[in-house]
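Complex shown without one protein chain; remaining protein chains in place.
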Amino acid sequence: MDGLKPLPAYLIQRYHGWKATTFAENEAWHRKLAEEGQRPRAMVISCCDSRVHVTSIFGAEQGEFFIHRNIANLVPPYEPDGDHHGTSAAIEYAVESLGVAHIIVLGHSRCGGVQGCYDMCSGNAPELEKKSSFVGRWMDILRPGFEGLPDGSESERLEALEHASIRISLSNLTTFPFVRHAIEEGRLSLHGLYNDIAKGDLWALSTETDEFTAV
Amino acid sequence: MDGLKPLPAYLIQRYHGWKATTFAENEAWHRKLAEEGQRPRAMVISCCDSRVHVTSIFGAEQGEFFIHRNIANLVPPYEPDGDHHGTSAAIEYAVESLGVAHIIVLGHSRCGGVQGCYDMCSGNAPELEKKSSFVGRWMDILRPGFEGLPDGSESERLEALEHASIRISLSNLTTFPFVRHAIEEGRLSLHGLYNDIAKGDLWALSTETDEFTAV
Amino acid sequence: MDGLKPLPAYLIQRYHGWKATTFAENEAWHRKLAEEGQRPRAMVISCCDSRVHVTSIFGAEQGEFFIHRNIANLVPPYEPDGDHHGTSAAIEYAVESLGVAHIIVLGHSRCGGVQGCYDMCSGNAPELEKKSSFVGRWMDILRPGFEGLPDGSESERLEALEHASIRISLSNLTTFPFVRHAIEEGRLSLHGLYNDIAKGDLWALSTETDEFTAV
Partner (left out) sequence: MDGLKPLPAYLIQRYHGWKATTFAENEAWHRKLAEEGQRPRAMVISCCDSRVHVTSIFGAEQGEFFIHRNIANLVPPYEPDGDHHGTSAAIEYAVESLGVAHIIVLGHSRCGGVQGCYDMCSGNAPELEKKSSFVGRWMDILRPGFEGLPDGSESERLEALEHASIRISLSNLTTFPFVRHAIEEGRLSLHGLYNDIAKGDLWALSTETDEFTAV
């Protein structure tokens, strides 16, 4: 296989350490999870960014969260066109097969994907406009968010666009018939969260004001 | 917003615990990561399955791994058709913008997505054959793996298909020009891992035998 | 060059083994680290003692820790007198140029340097009192720790002095203006650790009790 290499030794060492401690302490629970299958209470849709640790922030243990991570925690609109839709497939599986009770969209500050969308929409990143740019085409999902940005400093507008990535994803979620149906039946609720990486603050989209308020 | 609800109290409580401990102990590092941007050494492509904890297995901390998670840790083939491709966008961003040195495809046992693919290809899950099934269309990526399955018990064939999900993803990765280029320049290496959830074992795809061997 | 000899064959052999395995597995990451420069998250100040393996204890890999090692992991007080100060230079470089987020002072049991200080202060090592004794003059940094030793057996007093070597180093660290400034700005945190070589135990200086407690 082209480019295939052995795993770096320090990762092997760390894995053995994990196996002998964290895993050993949870062995019975792991076996039960393997035999009976997972039964997560929530699906989390967050960014791939290495600075966001969903499980750590919520002290999640094995089996608790069904986690989908993509660039800028985006959910595309409902498009049953027969193509490969990784995000839509994850949502369908979480709601239809696993019956999760919550879907949490977790955005964050200093998002490189959102920055790329901002530059692209501002005309400063022509390479992202190319049809062949996967990042550009993926960030098209957030494009509507750029149109509605308020005036302000670039940092204010960037944060507003990061917030928009969460609102748009939540809004697109409701375009999926099975999501809408689960909500109507009271089987599913949606949540929008924003994590400030530098300060460690967590903001939640308020059901009353539609603004993000500190948790 | 339809379905929007306040965050469950126990998650808010855990978050505050994290903020006061784990975050507080790493505050300076978080601030530095926020200001200077992330520089992860590896991208990990794993399953959304709630039983797989990438960061825990490798004792990873904030900033270490750029993580994309989708159903069955699949990488679709290179298709620059202008559509939304979340996985391809994540790979492009990791290799081109972040310049990660490793891409690790991490599969696991008892994978629900792989089971679905197996049932679908066996003719036991007609609903997954529908054009409107996001899970079915996503698992089409793994379909070639089913054709090549060896004879054996269902559990043996399922594990073989789980292994195939890793091999096919690694193989599809090399269809991306920028991945191939980075490999040729020695800037990137690929790794295939398989995690047995019940036993906690980790198997790596050998560069010599092309088989999975215990780490 | 006086005393220059070829490298022992067994070291050459081991190096070639490392190059063909550990290095080969990390080649892309090493190249990236070389091209983009290091960005360690922490500075570790430990003893030269051959029985202390900082990187091993923390499963650290290339690029993770900026490591200064001297006798008894000592930090001298701030003395900008224009002389050569290797430890102060390392700290200045770590904080000012690299902007590390943590400085970890790692002491250990059975420290020969601390034993020397103990003997010297007890009047049992006159040779260490000589102006020409580099070890004696270096251990003068720890002398204040001897004055404050509690009564007890020699082994208890020696361990107390080993603990003092960590406390005094942390205290002296805060006499450096750039260290104090980084702490005040929340860019840097300090940590005191003690490693029991025989038992493999790790003790941390508690922020609450100011005592060393098992990690």
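By written order: A, B and C. Residues from 1 in each chain.
Everything below uses one rule, namely that a residue touches a chain if its C-beta (ideal position, glycine included) is under 8 Å from a C-beta of that chain, and two chains touch if they have at least 3 such contacts.
These numbers come from a predicted model, not from an experiment.
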Shown chains in contact with the undisplayed one are A, B, C
Per the touch rule stated above, subunit A touches the missing chain via residues 13-14, 16-18, 20-22, 24
Hidden partner sits against subunit B at residues 21-22, 24-27, 29, 59-61
Absent-chain interface residues of subunit C come out as 1-8, 11-12, 14-19, 22-24, 27, 30-31, 33-35, 37-38, 40, 43, 48-51, 53, 55-59, 62-71, 74, 76, 80-94, 96-97, 102, 104, 109-110, 112-113, 116, 131-135, 137-141, 167, 170-171, 173-174, 179-180, 183, 188-193, 197-198, 200-202, 204-205, 207, 210, 215
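Just so it is clear, only the chains that are shown with their structure count from here on.
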When centres are defined as mean Cα positions, the distance from subunit A to subunit C in whole Å is 41
Subunit A and subunit B have mean C-alpha positions lying a whole-number Å distance apart equal to 14
Residues in subunit B with touches to at least two other chains are numbered 27, 31, 59, 63, 102, 188-189
